[in-house]
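Below is one structure, written out as structure tokens, with a few remarks after it.
Note that this complex is displayed minus one protein chain, with the remaining chains in position.
Naming follows writing order (A and B), and every chain is counted from residue 1.
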Amino acid sequence: MSGPARPSWTGAVRERAVRALPPEKLLPDSQPAYMASWIYLFGVLSLVSLMLIIASGLILGLKGPGWWHFTGVGHFFNSIHLWSVELFFFFMVIHLWGKYWMAAWRGGRARVWMTGAVTFVVAIPCALTGYVSQQNFDAQWISTQAKDGMNAVGVGAFFNVTNFGQMYSYHVLLLPLAVVALVVAHILLVRKHGIVPPFQRSALRKPPVDPTEADEHPVLAREHAPGNGSPAAPHPVSRGGGL
Amino acid sequence: MSRSTRRDEDESYREWKGAYRPYDIVREAAIALLVVLALVVGLTILFSSPDDPASTIKSWSRGDPVDFVTTATTELDGTSGTGSYGPPYNHNSDGQHMAFIHLAKWAGVSHPINSAQDFVLAPLRSLTGQPALQHAISTYRAAPAKTQSGWTTAYETALAKASTTANGSVSVKPGSYGPVPTMMGALLRFAQSGGLDGALLTSKQFFQTDYTKPLLFMADGGVLANRAVAQHLDGSQWGMMNETGSYPGQTWLWLYTFWYQIKPFSTSANADILVMAVMGVLTLALILIPFIPGIRDIPRRVPIYKLIWREHYRSFPPADA
Partner (left out) sequence: MTAAILDLSHPANTVHWHFFLMSVSNVVVIVLMLLVFAVAIVAPFPGRGVKGPKK
């Protein structure tokens, strides 16, 4: 091809994506040494619970909304779906508690916190639309009660919890899409920013360093390391972290 | 902490330049999936899930004919919950408000329901081969409004002491009720045959998915509420959090349902909009915690972080006093 190439949208998108999330950041094989607590597992536990909700929901959708009332297999997958939801909220709230007490929004991570909080908020109406789509007494009661809250704020004018067809559409497609989109954004932001480092301890003594161990503990070996153990020397871009 | 100190400290948290450990993210996710799958299957095998069958207008009218007829009469004279609801169903009240904010009214009547027409008169008009019934309906419609409400009010008062006969119909002491007992008797038989469930579902087309009318009709009576109270699902029982039976419910709604239990919400006619406003503010606060002074500083002051990162801090002990 002769002459300068026309700037390409595709190229620009690709370069921007790779700059923000190179493969080593997207799928890291190391994580910061300070991640030594079981609390760090609750993000991935929430994520896999969501996967099970979607998988069991897919199976429930295969035979339509009435199937689970009339067969043992259908009821089994309804139970899987219900307990996945209970575990999803269980793990997600513990994850939220952990992240709050770590002040995980520090260091430019406000959007990570916000996408996580909005995911929680959107998951609640996603669950509500499921409860009112059960086609049993529970659905009858919840819909006739929830309608008052919705109507009181004007939302009931276009979101009718007693309209099964509308609620089923929101539950099976619209709200899960929103939850998944938010979770993807949340995880990509986590991968981009890394896991928040610990709070600095203002008066930390530099620990004595055995020169023969300097290679294993380069952090300790740095002469100019500030008291908190976060040395200022630059490092390569590919950095890992947890889920 | 000054703003510049806070900014500098925050910058220092942007990137970790210290030590790393090996980590297999895909294996962690796979193990987590297996663990949660095992938990979910275990819970399913142990507890299954609830499925209390739905009430129908047929079962309601057969199980409690007096409550059905009483509700139907209040639908006829517009004093039922739905009849006097306001938006989005009708203009018979303004709906809930908070000071000058009338969100329900501003959103308008988007799902029009005329309780007399939709729940009583139209279903009765669809019954053919009953000239006495059609004459009773015509008599009722031709009467002045004051006469109509005289009949329905008297009938509702009598129904408070009504009894059920052996064939499932309702018996009240003689009184001046006009054509109302004839109409209600026919509606009761129609409901007990199962026809009213279908009739309330019909609208502009053959295929139906909108159960608003039969659900509102049942909610105006006691059939759903009685079952709910027995299962601890009523609002005053913190029911929003509960599931039928002894299953765990929606524990994440604890704060939402909490407000309904205390004044002023518990005694307010506008409880729903007030609670929604409070929860809206709190939800916004949750999302915006990183920007709220005080709330964002609590983790720094309450040193739970010392437990989480104790291994890290052990590598860097504090200076001696």
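What we mean here is this: a contact is a pair of C-beta atoms (placed from the backbone, for glycine too) under 8 Å apart; a residue touches a chain by one contact, two chains touch by 3 or more.
Nothing here was measured: the structure is a model prediction, and the numbers come from that model.
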Of the listed residues B:R7, B:R21 or B:H135, which contacts the missing chain in the full complex? B:R21
State which residues belonging to subunit B touch the missing partner chain. 17-22, 45-48, 50-51, 230-232, 237-238, 241-249, 251, 254, 261-262, 304, 307-308, 311
Just checking the interface: what residues of subunit A touch the absent partner chain? 30, 33, 36-39, 41-42, 72, 75-76, 79, 86, 90, 93-94, 97-98, 101, 215-219, 235-236, 238-240
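Simple rule for what comes next: only the chains that are shown with their structure count from here on.
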Counting only Cα atoms for the centres, state how far subunit A is from subunit B in Å. 29
Spell out the part of subunit A that touches subunit B in their complex, as residue ranges. 27-37, 39, 41, 44-45, 47-49, 51-52, 68-69, 75-76, 78-84, 86-87, 89, 91, 93, 98, 100-103, 105-110, 113-114, 117-118, 120-121, 124, 127, 131, 134-141, 143-145, 148-149, 151-158, 160, 162-166, 168, 193-201, 203-205, 207, 217-220, 227-235, 239-240, 242-243
Using the touch definition up top, name the residues of subunit B that touch subunit A in the complex. 9-26, 28-29, 32-33, 35-37, 39-41, 43-44, 47-55, 85, 87-88, 95-96, 103-104, 106-108, 110-111, 209-212, 215-216, 218-219, 224, 227-228, 233, 235, 239-240, 243-244, 247-248, 250-253, 270, 272-273, 275-276, 283, 286-291, 296, 299-300, 302, 304-305, 307-309, 311-313, 315-320
